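Got a structure for you, written out below as structure tokens; questions coming shortly.
Heads up, one of the protein chains got dropped from this complex, but the rest are sitting where they should.
Chain nomenclature is as follows: A and B, assigned in order of appearance, with residue numbering initiated at 1 for each chain independently.
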Amino acid sequence: MKVVVSQDNTGAVRRVPMGLASRQALIAYIFLFPAFIYFTVFFFVPIVIEFWSSLHSDDTGNAFVWFDNYVKAFEDQRSINSFVLTLVFAISVTILSMVFGLFLALLLNQSFRGRTILRTILLIPYMTSAVIVGLMWRNILDPLVGILNKVLIAVGLPTQDWLSNYKEALWALVGITVWQAMGYNMVLFLAGLQGIPTLYQEAAKIDGANAWGRFRHITIPLLAPTTLFVSIISVISSLQAFAQAFIITNGGPAESTRFYVFHVFNVAFSEGKFAYASALTFLMFLAILVLTFIQLRVNRNGVEY
Amino acid sequence: MFKESLFPGAKPLTYLILGILALLAIMPFIYMVLLSLQTEAETFAGDPVLIPSDPQFGNYLDIWQKAPFARFFLNSAIVAGVITLSHLFFDPLAGYVFAKFQFRFKNVFFLLILGTLMIPFFVRMIPLYSMMAGFGWLNTYQGLITPFLMSAYGIFLMRQFIQPLPFELIDAARIDGSSEFGIYARIILPQIKPALATLGLFTFVTHWDEFLWPLIVVNTTEMRTMTTGLTLFNQEYYNQWQYMAAGSTVLFIPILLLFLFTQRYFVEGIALTGLK
Partner (left out) sequence: MSDQKSPVNSDAADQTAETLSLQKSLTRRTLLKIGGTIATAAVAAPILAACGDATATTAPASTTAPAAGATTAAGAATTAAGSATTAAGASNASSSSGGGTLLVYWGTGHNYKSYEAVRNQFEKDFPGWKIQWELYQQADMHTKLLANYAAGNVPDLVEEPGGWIPEFGLQDKILPLTSYIQKDGKAMGFPDDWQPFTVNRLTLNGVVYGVQLHLTNILLFYNKDMLSKAGFQNPPTNWDEFLTVAKATTQGSTFGFALNQDSSYAWPWFLQNGAHWYDPDKKILVMDSPEAIEAMQFQADLIYKSKVAPIPVAAVSYEGPQKLFSAKRAAMILTGPWDLKPIKDGSPDINLGIGQALTRKTQSTSAAGTSMFIPKGAKNADMAWEFMKRVTALDVELATTKEANMTMPRITWGQNADVQSNPTIAGFAKGLSYAKDASSELGLTGKLTQIQPLYNKMYQDVIYKNTPASDALKEFVTNGNKILAGQ
């Protein structure tokens, strides 16, 4: 019987009869067909249109200008600043919210009274609408009439300007975003932890491993698919952060929280420069692609058990 | 799930840490409810009012009358509900393929799909809008729903959770003569219940809170969703925060219910029995 040797992306090598392999491929294509149609119509076609439009000028006449808009972007100080601050924001948020999320998931994976209620409560920041979250934090962080500074005064600590200070505003938004994302990452890590059979932990304990050892050698490796997912999604979505700037700070003060997507949205819908906005978007797309690719490569060998 | 502590002495520390975080986390909910009970004058006041002196429970009745709130609620429910169901059907199917099948171009397709996550929505918005106009689907449920039937996020999530499942499960089912779709429905899906619950919850929340697309697609007040409907309470230079908060509280409840409902899928660990 003719055999096909294949190695899938978990690293496992499988020897599969060739008839089965091609049948596999056929089933795969059939199952993927709806996705294929959907993504083509609703993603690839619009994206190609937008890319085509980015090769034109925004001025009257819409002349075809090749990659002028892209070159312009690299000379556009405001866009560059936007991108840099967004990158800083994304990395900080990703690291912090993953650490907090995992930590919470570990704590909540234990059995104790009230864990269900606590789990629900911790998700409330994520479930509340962005407008309310924004308004609430703006009121809390208001340097003159906000509660936080009042508390600091009462405790004797120095007050901060928070959202009025162009050096602090971005970090205030990092804090708010981590606070919102913690619960979300917690749920993902919880789902991942649930997928680790308890009998592995039991077996390790019987073998004499302590908590830290179990964590290092069983939990972390087996959580790898979840961790990879969380980190990729976190980077991608925080690089595209929009709501905080749109609802809370309007990109200020002094453009210190002018997230890249917020900036591009304004270029398109406030300034009316759609072609340039498309070019800016595709440049960011390339950046995200590179970052994601790096993360995927680092995690190439998954684990199967 | 551990029946005992993560490490010796973990329990009291757990309670402490979680207690503090829970307090931090519950702030917006409390704030929202307090805000919803304020009088309009209090929302204008210079110093933020913490405890309203004269709680206006009537605000909750007012919102149903000031705008067709019930209709907004229904629209949001239909749109988010159908989208979520669609995701729960199609995303795991594609995720399964990427996790467990080998075929040419697999990685290319996967990266293409993953790539769609990297383009912010508003970039596709105008061509999509023209498309909907061309189909005659503006201001309709189809127009609100079809751009969101599947997502790379969901497919990626499903792939990650299906990947660790052993091939033996699938091979065994094939040997038993099960159909491919049967394997998917009866073997794979039950194994990833926590992931499905997560996907369902997140998808619903995301589309419950969707603003930009309903803004441009909907042309009449009756077809507005909650998010675009709530902005009716915003005046030009000041917002009627008490109504926005009351509306947001009402918006919040289905999400809470949905979360409580999906709780049980997060509960048990998966013990793979009978397979060594």
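Quick notes on this structure:
Methods note: contacts are C-beta pairs under 8 Å (C-beta built on N, C-alpha and C of every residue); 3 or more make two chains touch, one makes a residue touch a chain.
Predicted, not measured: the structure shown is a model, and the values here were computed from it.
Residue A:L144 is the one among A:V71, A:L144 or A:L157 that touches the chain missing from this view.
Touching the chain that is not shown, out of B:Q142, B:S179 or B:N219: B:N219 (per the contact rule at the top).
Annotation: of A:L163, A:M182 or A:I196, A:L163 touches the absent chain (contact as defined above).
Counting the whole complex, the residues of chain A in touch with the unshown chain are 45, 49, 52-53, 56, 58-62, 64, 78, 138, 142-145, 161, 163-166, 169, 246-250, 252-257, 266, 268-275. Residues of chain B in contact with the chain left out of this view: 40-47, 125-127, 129-131, 133-135, 138, 212, 215-216, 219-221, 228, 231-239.
Following the convention adopted for this analysis, only the chains that are shown with their structure count from here on.
Taken in their complex, chain B has these residues touching chain A: 1-8, 10-11, 14-15, 17-18, 21-22, 24-29, 31-32, 35, 46-48, 50, 90, 93-94, 96-97, 100-104, 106-107, 109, 112-120, 122-124, 126-128, 131, 146-147, 149-150, 152-153, 155-157, 160-161, 163-164, 166-167, 180, 184, 194-195, 197-198, 201-202, 205, 209, 227, 230, 241, 244-245, 248, 251-252, 255-256, 259-260, 263, 266-272.
Within the complex, the chain A residues that touch chain B are 6, 8-10, 12, 14, 16, 21, 24-25, 27-29, 31-32, 34-35, 38-39, 41-47, 49-50, 104, 106-112, 116, 118-133, 135-136, 139, 142, 145-147, 179, 182-184, 187-188, 190-199, 201, 210-212, 222, 225-226, 228-229, 232-233, 236, 240, 242, 261, 264-265, 268-269, 274, 277-278, 281, 284-285, 288-289, 292, 302-305.
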